[in-house]
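This is the structure, below, for whatever I ask next.
One protein chain is absent from this view; the other protein chains keep their places.
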Amino acid sequence: MRANVSRYDLRAPDGLTEALHLVSNGWKPLAGGTDLMVLLEAGKLAERRLAGLWKLDELRGIEVGDETITLGALTIFAELRHSPVVGLNLPLLASAAAEIGGVANQNRATLGGNLANASPAADAAPALLVYDAELEIVSLEGTRRVPYHQFHRGYKEMDLRAGELIARIHLPNGRGRWQGCWRKVATRAAQAITKVSLAAAARVEEGRIAEIRIAYGAVAPYPLRCHRMEAALRGAALPAQLPPFDELAPIDDFRSTARYRLKVARNLMETFLASLA
Amino acid sequence: MGESAPRKDAPAKVTGRAQFVDDLTLPEMLYGVTVRSTVARGRIQRIRFDPAFEWDECVIVRAEDIPGRNVVPLIADDQPCLAGQVVNHAEEPVLLIAHEDRHMAESARRRVKVEYERLPGVYSIDAALRADAGAPFKSYTVAKGNVEEGFRRAKWVVEGEYETGAQEQLYIEPQGVLAVASPREGVTVWGSMQCPYYVQRALAAVFGLPEEMIRVVQCETGGGFGGKEEYPSMIAAHAALLAWKSRRPVKIIYDRAEDIAATTKRHPSRTRHRTGVAPDGTLTAMEIDFTLDGGAYCTLSPVVLSRGTIHAGGPYRCDNVRISSRAVATNHPPHGAFRGFGAPQSIFAMERHMDRIAKTIGMDPAELRRRNFLRQGDTTATGQVIRERVELPALLERALAESRWEEKRRTFAVTNGNGNVRRGMGIAAFMHGAGFTGSGERHLRSQVAVEATAEGKARVLASSCEMGQGSKTVLCQIAAEALGTKLEDVEIAQPDTAEVPDSGPTVASRTSMVVGKLVESAARDLRRTLDQSGLLEGRTFSEACRELVKRRGGFKSWSRYQPPPGQWWDDDRYSGDAYGTYSWAVQVAEVAVDLVTYETSVTAFVSAQEVGRVLNPALAEGQVEGGVAQGIGLALYEKVVYDKGRVVNSQMTNYIMPAPGDLPPIRSIFLETPYEFGPGGAKGLGELPIDGPAPAILNAVEDATGAAVARIPMTPEDLLDALERTHE
Partner (left out) sequence: MSDQVELLLQVNGAARRVEAWPLERLLDVLRHGLGLKGTKEGCGEGECGSCVVIMDGKLVVSCLVPALEADGSSITTIEGLGGEAGLDSMQQAFVDEGAAQCGFCTPGMIMAANALCQGGRTMDHASIREGLAGNLCRCTGYMKILAAVRKAGGARP
């Protein structure tokens, strides 16, 4: 343990308003803690005052409407993974949820935490990009909505201001019928950080790609929705040519190399396109 | 014996009652932390203590506070216990702090800033071999026959270069020690360790005290694999120095990041082979050049190098052999003992090279090995005559049959044309010398005792440590058999230098074979005493022991190591009987390589070995399965990433060991040929299984894809590069 916990404070408010008061006073939100507690262990948690969100039941749960499915930011991956509704309508998210650490991690790790932690390798992110998710963000001032593909702006930079919390994630219902794929490539079979991941889904009509969404993890400073690739493939006849990969900007780090990430990203796309044909 | 008696320590372990060092606390105890160097090489300029901190609540120890010698004594006595003026590697201990509140101890650690004048460092084998770098810690030459002559007789000369990386032991229990110390009472430590008497010797030097004033107790130890061979001496000295100065008990427990970054790892290596091969595939000459990166201090490098050197020629007959080897100094944290002790490194090279030879001359890799196996009566590279029957051909046949080698190779040849998965099979054949090298056991002069207790049990007294391998159970089984009684009548003392004799370090696969033999003979002695005094007549074993204790006021029988007859060794020429005996093995790996992600998974693994008589099949299988798992890690996953001598991936998230989903079913097969000088016929087993997986797997990957990778760990990134090279 590289930190002195007696120097940190944590409060666990019962209601959203109280939590928002804390957050607007500079208290750092803490949901499942599976990212923040690891930072604490490593002596790298800079914020000394934390607002625990765990008791905010109003930010938890899965609501199904005709047009949209709404997921509370505090929903844990264990619930997303086992929910039949998610499995049927948001299968890529269900698959990703099943791969976010082991069972014990999935029992604490939250969807909102995964997005707000803003790791380029966050595994829930590509699926949400593919599903055109919209974030509902709350603060004492009120509520606003941000399309998720506009949320990330740079490495650990996002459209989340001081005093704001991610409250809910809205997703369209009915995407379960698209042909999709989720593939996570990591340092071992399970319980490992992603080196490159792909979420993609397409609606195929009469041998052509009518609609398509593509998102990659860990190939750019943040989870990447690939608009140019999508544009190149929209309307393409199957079997489709590989689209351009110039949106990807992978790096070398101690987990992998840029070369590998790019090559595997292409291979994953090739496999996905082949599966559509 | 020969039965899977349940482990003696299992009930305490499955209920959480087993006491590991971090489970102990003493009244008034302080928590100790270590301030470490942040540079790999430099001169200490200044140490700043944050003036805003309450330093009077802390106890601080610097090199000047050491009452005896500032050294962790081992082979060369070059490693300080705390750095003086210079540091030679990152994470070198500079200063110690203790505080009664463990959170505050950590705060204190973070408030010390050490400033350095940085000095240039050496971070690779190549840099260390350059003329201007220092002398190696040790070098050896092993020579036999006439290599030039051998090359003249060769039809092919095959060359290759092979490399292995550092590997972290990654025992799941991090290292730790609890100490009490005072000039009057001496020093007592409890800790997670493999070698209590090494720790005793180190503490005697550091405190300038006679060994009788140092007591070392081994706690339940959560895995060691070599990693708790030498480093616990360092931690024990640190905890005891803080205890000495504060007059309070002090506990130091490393966190995972500290344990990975600072403690020893497997030596990285580079091996060059040049081999002459006759038209029929027999080896006419072997020239081998083997180099280890020893890190910043000598520690155990000479003996690791020795084992690696002796095993470098594999289990093959060849009349003309020259092996040159050296362990070089770098500014990495010292590398040290890790299961296999140099042998997995040089065997990786040999067994990959055998496949290269097979490919070059167009022979099946199994057949090439079959033709070259050592046989009874042959001599090894060091000139040792193999006196026992060598079961390698039988092991090979069993391993091939069990892995369905022929059938699978035929099938894969067809299926590999389709889809994105390539499958392949690979072999490794090897031997592993059991016990200390050369005259090592003779110098150790290990001793054990078996005593009768007032409670009516026979009690084994030895310093050999249980760290998961099952030694407590096996030693009790051996004693029970020699005593002619039930396992329940035998118990074993927790290693405590105040109570048990020095049966040597728990290393080198020596515990069952060497220490077991001593237990057997001491137990026989006790039995003889019981028989001769007629105490067993009309009494149970337990009653007889009780009676013996009553009549004689206690009874202990002792035994001390005797070398097997006729064993000779010449330390200067490095020739002779390197080991009393060898264990032998053939392993077969089956792999699947995904051409989308370049990931290799081991889909099946067979390990066939001859380790003498198997004393406890369940424990023996456990050793094989665990060793193979670590070997798979070494081959495919476990990579220590250094940046200028500092480990940058010092968390379990970033240093990747195999998890449950990464390992195949592991099938172990034992052929049993009793060894005359082992207890009940047993030889060593613990290290053997980690020698072969890496070459077998990389051989299989080459079989599957054609990519010849000569370096481990082989990550998917490396395989991608190799495939692209192959297809160019």
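Here the chain labels run A and B in written order, and each chain numbers its own residues starting at 1.
Everything that follows uses one rule, which is that a residue touches a chain if its C-beta (ideal position, glycine included) is under 8 Å from a C-beta of that chain, and two chains touch if they have at least 3 such contacts.
Here the structure is a predicted model, which means the values were calculated and not measured.
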Contacts of the hidden chain among displayed chains: A, B
Chain not shown: contacting residue from B:Leu95, B:Ile427 or B:Met467: B:Met467
Sole contact to the chain not displayed, among B:Gln567, B:Gln630 or B:Asn649: B:Gln630
Candidates A:Leu40, A:Leu165, A:Leu198 or A:Val219 - the one touching the absent chain: A:Leu40
Which residue of B:Gln494, B:Gln651, B:Thr673 or B:Thr726 touches the chain not shown here: B:Gln651
Among A:Leu10, A:Val85 or A:Leu262, the residue in touch with the chain that has been omitted: A:Leu10
Absent chain, residues of chain A that touch it: 1, 5-12, 30, 32-34, 37-38, 40-42, 50, 52, 54, 78, 101-105, 107-108, 189-191
For chain B, the residues touching the chain missing from this view: 4, 6-7, 9-20, 22-23, 103, 169-174, 220-223, 225, 255-256, 467-470, 618-619, 621-622, 625-630, 651-653, 657, 659-661, 663, 665-666
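In this section, only the chains that are shown with their structure count from here on.
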Gap in Å, rounded to a whole number, between the CA centres of chain B and chain A: 43
Contact footprint of chain A on chain B as seen in their complex: 101-104, 106-107, 110, 255, 257, 420, 595-599, 601, 637, 641, 648-649, 651, 653-654, 656, 658-662, 716-717, 720-721
Complex interface listing, chain A residues touching chain B: 1-7, 38, 41-43, 185, 187-193, 254-257, 259-260, 263-264, 267-268, 270-271
